[in-house]
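A single protein chain has been omitted; all remaining protein chains appear in their positions.
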Amino acid sequence: MKRLGFYLKIYRKIVIQSFKSKMSYRSDFIISMIGMILTDISELLAFYIIFLNFPSVCGWTYYEMLFLYGFSLVSLTPLQCLFDNNWHLRHYVYDGDFIKYCFRPIDIFFYYISEEFDTKGIGQFLVGMGTIIFAWNKLKLPVTFINVLAMIVALFTASLFMIGIMNFAAATCFFLTNSGYVMVTMNKFRDYAKYPVTVFSTFFKIVFTFIIPIAYIAYYPSLVVLRPDHIPVLTWIAPAYGILFFFLSYKFWMLGANKYSGTGS
Amino acid sequence: MRVRAWLALIRAAIMEFLQFRVSALVMLLGNIIYLIVIYNLWKAIYASVDGGVVNGMSFNDTMIYLVLASAQFTFMEAYLVWEMGRAVQSGKIVLDLLKPIPYEQYLLFGMEGGNIAAFVVTFIPTFIIVQIITKGAIPMGINLVYYLIAATLGMLINFTIDFMVGTICLYTQSIWGINIMKEVVVLFMSGATVPLAFFPETLKKIVMFFPFHSIYNTPLMFLTNSSLTTKDSLLMILEQLLWVIGLFIIGKIFWKISERTITVNGG
Partner (left out) sequence: MEYVIELKNIDKEFKVLNRHEGLKGSFQDLFSRDYKVIKAVNNVSMKIKPGEIVGYLGPNGAGKSTTIKIMTGVLQPTRGEILVNGQIPYKNRTSNAQNIGVVFGQRSQLWWSLPLIESFKLLKDIYGISDKDYKEMLALYESLVDIKELYSKPIRQMSLGQRTLSDILAAFLHNPPIVFLDEPTIGLDVSMKAKIRNLIKALNKEKNTTVILTTHDMGDVDALCERIVIIDKGTMLYDNDINHLKSFFGAYRTLKIKIDKHAEELSQDIRDKEKEQIENLLKEGFEAADFTVGQDEDFYSILIDESQVHLMKVLQYLQEKIKIYDVLLEEISTESVIRKIYEDAENLKKKE
């Protein structure tokens, strides 16, 4: 626990400093932000077009789907903002540059991840929050303390899953030559997170619940608010499972880092 | 002749692609999963309508369209904007410019090898799988020839757009932002995200004014729409051809102007 305090203290300083330095590259910040928001808007447009042609998806209405989408955007924000350096991991590993992270008396994973703070996730967060609030209003969901608290817990939990998935995906570069496609493929899964898992066949329900747990990114946690009368067990265990899953992904990442022996000399 | 240089670039890119070992398999697996996911999803979407045909698209049509669009994406998208942006940032572009071949040709044929390999590894298997699952829903005739021509032209349009957007990277540091904007606009306006058939009329009209639908939608039409006449087909290909020529000229001029910034700034 003392260690945790130590890491939090360092992390807070790094994030504040990186944020300041990112702000000094204003044009990059703005262009990235627009790019991010544009992506989200194109998704919203896609929903809009689909629901122009179809009344509902598997019993889910337009606004419920919007809610899920907004939820997934917000819960993916921590991944985008704090864990973006995973995308560069394979370059560091193949060029032999990863070695530089091995010489500090702190956790390699922490040290590596802390190096990058990505501001463009903020745009995604804003669009996500806007969408949630819009859908929440349209669905006339009650605003109670319990609901808001549940939302916050659910969002935190959901974040852990996608971060875990991307940790696993990024760490494959320690074992495979050119693992870029693993990252790209896994990243594609985040696109499926916005759909209710019930649309999938049994096999994929199991895969998306237990193996590549994207169903926890939006579907299971949002049931707390959307379908308060039918909350499945899986939703209740989500927080514990999220922590476990993240922990496993961390272990896998570290296993790779320890195996790493530097391709360059 | 420059053909030999082109062939050498293509060969090198194919070999580079195959060096990936496991990743080639992962890519295939990823596409299969994607296939199943959108199958489930659209099945659920179609479950809510009676009759099963919306805007002239049946469930099967939509599926074939989307699956092939995604397979087409894997062999057409070469992440050229990234490559150019990185080359600019690292200064490698100066070396690329020293090669005895114009830069756009160097990029095009360097990318071509990867495209051909990806076409064989992902598109053809996907095509066969779709054909088996749908029990031969894709018409197999002269339209396949049209498809190959249209896909090649579509790829060239994609290339010229990428080249133009990549050139912007000479002016800004924000490669990620530029790239994502391009990708979103291209995928959405070309009908790769949602089939153009579902678009509301006004939106459809707007989209048709842009070159993007010629990248994905036009080639796919030859595989999904069996009612095309020869005249329609030739007109569509002509439109693509005009886009290729027009965009290539604009891109080349833009590049010529922008190239000077490298000579001025030293990359």
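To keep things simple, chains are lettered A and B as they appear, and every chain counts its residues starting from 1.
Here, contacts are C-beta pairs under 8 Å (C-beta built on N, C-alpha and C of every residue); 3 or more make two chains touch, one makes a residue touch a chain.
All figures in this text were calculated on a predicted structure; none of them were measured in a lab.
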Quiz item: Among A:I106, A:V148 or A:I206, which one is in touch with the chain left out?
Solution: A:I106
Exercise. Quick one: say which of A:S21, A:T144 or A:S201 touches the chain that got left out.
Key: A:S21
Quiz prompt | For chain A, the residues touching the chain missing from this view | solution = 6, 9-10, 13-14, 17-18, 21-22, 97, 99-107, 115, 261-262, 264-265
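The rule is short, and it goes like this: only the chains that are shown with their structure count from here on.
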Quiz item: Between chain A and chain B, what's the gap in Å when you average each chain's C-alpha atoms?
Solution: 28
Practice problem: Enumerate the contact residues on chain A facing chain B in the complex. | Solution: 25, 27-28, 31-36, 38-39, 42, 45-46, 49-50, 52-58, 120, 176-182, 184-185, 188, 192, 195, 198-201, 204
Quiz item: Which chain B residues qualify as touching chain A in the complex?
Solution: 19-24, 26-27, 29-30, 33-34, 36-37, 40-41, 43-49, 54-55, 172-174, 176-181, 184-185, 187-188, 193-194, 198-200, 203
